[in-house]
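Just passing along the structure, written as structure tokens.
Only a single protein chain was left out; the remaining protein chains are all shown in position.
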Amino acid sequence: MNDIQITPELVAEHGLTSEEYERIVKAMGREPNYTELGIYSVMWSEHCSYKSSRFHLKKLPTEAPWVIQGPGENAGVIDIGDGQAAIFKMESHNHPSYIEPYQGAATGVGGILRDVFTMGARPVANMNALRFGEPDHPKTRHLLAGVVEGIGGYGNCVGVPTVGGETNFDPSYNGNILVNAMTVGLADTDKIFYCAAAGVGNPVVYVGSKTGRDGIHGATMASAEFTEDSEEKRPTVQVGDPFTEKLLIEACLELMATDAIIAIQDMGAAGLTSSSVEMASKGGVGFELDLDKVPQREENMLPYEMMLSESQERMLMVLKPGREEMAQKIFEKWELDFAVIGHITDTGNLTLKFGGEVVGDMPINSLVEDAPEYERPYVPTPKREAVDVAPVNDLNKAVLDLVGGPNLCSRRWIWEQYDHMVMGDTIQRPGGDAAVVRVHGTDKALAISTDVTPRYCYADPVEGGRQAVAETWRNITAVGGTPLAITNCLNFGNPERKDIMGQFVGCLEGMGEACRALDYPIVSGNVSLYNETNGSGILPTPAIGGVGVMKNSDRMATIAFKDEGEAIVLIGETKNELGASLYQREILGEDAGAPPHVDLALERRNGDFVRALIENGQVTTCHDLSDGGLIAALADMAIAGGIGVNVAVDGDLPLHAALFSETQARYLIAADTEVAETIRKEAKDAGIPVEIIGATGGDRLRVNNDAVDIPMSELAKAHTDWMPKFMAKEILTTG
Amino acid sequence: MKSAVIVFPGSNCDRDMAVALEKITGTKPLMVWHQDYDFETVDFIALPGGFSYGDYLRCGAMSARSHVMKEVIKRANDGVPTLGICNGFQILTETGLLPGALMRNANLHFVCKDVAMTVENTDTLFTKDYAGGEEIIIPVAHHDGNYFADDDTLDRLEGEGQVAFKYTSDINGAQRQIAGITNARGNILGMMPHPERMIEPALGGSDGRKLFTSLMNTLN
Amino acid sequence: MKARIHVTLKNGVLDPQGKAIEHALGNMGFDGVNEARQGKFIELELAETDREKAETAVDEMCRKLLANTVIENYSIELE
Partner (left out) sequence: MKARIHVTLKNGVLDPQGKAIEHALGNMGFDGVNEARQGKFIELELAETDREKAETAVDEMCRKLLANTVIENYSIELE
């Protein structure tokens, strides 16, 4: 196979430009052979090299006293006190999920779990941020059903609770759905594992599943010599095996409790190639691999195939010499493959042997550091002016349409298919502002939320970037958590288009500002570009996953009204900010004007105030305001508690603005009337806008007498029914 | 009360079960790996939930044929109280210790939520502390909880008081809304809902506790 | 030798997957599907070369593992 002639066509099929190919020849000092070309092509792909995004990612804030490991490892690590660390990351599996929703989403979950337990953490929570095309699009139901089933199929089986996420619909995702999965794990701060290999001569060990021809680089499919049974194109879709993943988690954690491991890395995208190159590169060493030793699922596998296979549920480790046998016993106990496939060298090269011959020999440095980096040209997104957004006659209908529509309706249909309670520490289940998961055996808990509002990012990338970060911060705050750090998954269209690149740069600028202002650094992340079909890209979607900690998990707030006759307190000032709002889009069918402005200082001041109220036990009912504004938040709280509410809003704003404006940095609190009065005074003293707007009770949602007046039963029904009704028309397959 | 929790490859509620047993009985259970089949004498055996062997082929099929189950079957037949939750229930039916089978949920979806069920028989060592007909809330989390047995078997189960719990509404298509059954002797209980997930207010309620206290009060 | 095994639900056992297929086909506009049943199809690659011995062994595998005879029937073909 290595005698295949490298032609310009073959280079192009590997997704490399001719300039990039010249770069390879220069770095190697010769022409690469076929295997080497394959390896360069995946290492220099957008996915592995971040060639379009690296330059801008460098500008993001990644440090804080509690950050143990920022971007650059498999996942970010933060200190949560008492010698414990939270380890987390978010990743996309967009394209595979569009091709094959069940397996695409399932393997996405598998991949992100591995990123986290590779570092020594036991995964304790999964999240999923999903975007689908418009509900009416013929593929939407099928994709949604498959993705949800796949996420559940994998996460439920490995026994990690899926505790939250977000789900949006927008036509821009018709041909490019987004499936972003996040995992959070826990480890001891002195038991964290990294990927830097060390120690010339030390064994390189392969564990997990066998290698097959799964998911080998789409480009290579075109090469006719490639498959023996050429009647059938090899599927590029990988099938996940969550049972093996569960065994792999347990086996790795068992081995990690010993001192045998020097370095460990999961085999993710570009499998054996990227894992070995990254380990060697971080450690400044060379690797020699004997490919005959790689456990293989299929016959006659070639070096090219083994190096590029994306078979799932595999890991690579460097062990201390002499520990192989002990490690092998552990993996045998868990009925997993274990093979010493090579050793560390001092050559600085990745050397591949097969059938006794050297079939590849590449300088590790050139694979990583010589990878191209592009400062792609961009044009900033033009600023939008503020616009007047019209009122509607029938407010009741507008409220019902929003709360009972695709974007605000209950996601119960989704999260009831996820085991969100396994592990026995989920103390705030899906449906609230943030999921809360206890740190096992302690009083502490982690609060987790994923958010982004792509509408805003499209209207104004900088504001949208700020807002995405701020919303996770606010959601964590609203349950009583102290936000500590974020991960992200940056989903955009084609970076070679200047306007798309402008969105990317703008969003990152806003994100960076928000992280700095909120002391809320980025510790890990993932970039997914080229989410585009026939020249039309997705809305810019920088999904943010935030993690916070709660010292005392007994002091936690939820959104549900707890009692009749409680006062409702609105924290934060409401402005006329209906541009790019959900109201504007869903009710008026328009998208215009500037999105709400994010004032980060206000955000912080209001949030810190609210969190203190929860931490000191004054408040157990709280909800932040976001999509749909005040009225949507009130509806959520009333529905969750099964208690009606009656409020009065006055002031200078037109009523529709007061109800639907999406002004940021606002919260609703319900509390006993005396407590509410105290809170009002405290807020006033602190200079925080505050207003007692009404009280809980009754069985209707009412505003200003009967300006809005909807029976709770009708509201709850609209909210609950939309998704099951919508999905009932899905043609269920057979599982 | 000395308990054993059997751990199969792919079990994932083993820790939850151990935590519940320790919290309620005060004694840490023995965790028995499926290959350690000559484990010490215990008063009680729990088969936890999860996806043993990935639920591949049929849920519980492979675990039911494992070495450790030969020992469990022997002890259960000797009268040792044995509880199978969710995947544990599936394993018990696959071994034949309990009649019937658990099929794919009627709507084909995995379901994880709190469900209401009634305690049908309080005259078992697992249910003594509940009141007759008591309605309790316990979560389910399963893909294959659709209990099936032929009509004769169902009549017999109902007639002999072997139905321990019934859902108050249709959750998964189970015949006669059966959520849990015992063997004729009454020392083996299999149920789909997870009482170990409902043992403290922070988790959403405590209705699962009485199952464990019933056992403990009987055994001590 | 190759063994092809069909595992099907017994008559009278409700088949949720089969029902779902029936339903889905109806919704998709395929009329005239009176009934659908879903079973399993298992292929084994056996080292055994003696037909009779293979048959006995596979039958035992079916009884002991591959089929749940409370609800399922099985049939074996050898090739």
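The chains carry the letters A, B and C, assigned in the order they are written, with residues numbered from 1 in each.
Keep this in mind: a contact is a pair of C-beta atoms (placed from the backbone, for glycine too) under 8 Å apart; a residue touches a chain by one contact, two chains touch by 3 or more.
Keep in mind that what you see is a predicted model, and the values were worked out from it rather than measured.
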Full-complex touch with the removed chain, picking from B:Y53, B:F110 or B:Y130, is B:Y53
Of the candidates A:E36, A:E73, A:E100 or A:E166, the residue in contact with the absent chain is A:E100
Taking the full complex into account, what residues of subunit B touch the chain not shown? 53-54, 56-57, 61-62, 65-66
Contact set of subunit A toward the excluded chain (per top definition): 99-100, 102-103, 209, 212-214, 229, 232, 234-235, 237-239, 241, 243-244, 297-298, 311-312, 335, 731, 733-734
Residues on subunit C that touch the omitted chain in the whole complex? 6-8, 18, 21, 24-25, 28, 30-48, 57, 60-61, 64-66
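What we mean here is this: only the chains that are shown with their structure count from here on.
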Chain centre separation (subunit A, subunit B; CA means) in Å: 36
Intercentroid distance (Cα basis), subunit C paired with subunit A, Å: 41
Between subunit B and subunit C, tell me the centre distance in angstrom, where each centre is the average of that chain's C-alpha atoms. 29
Of all the residues in subunit B, which ones touch at least 2 other chains? 104, 108
Residues in subunit A with touches to at least two other chains are numbered 732, 734-735
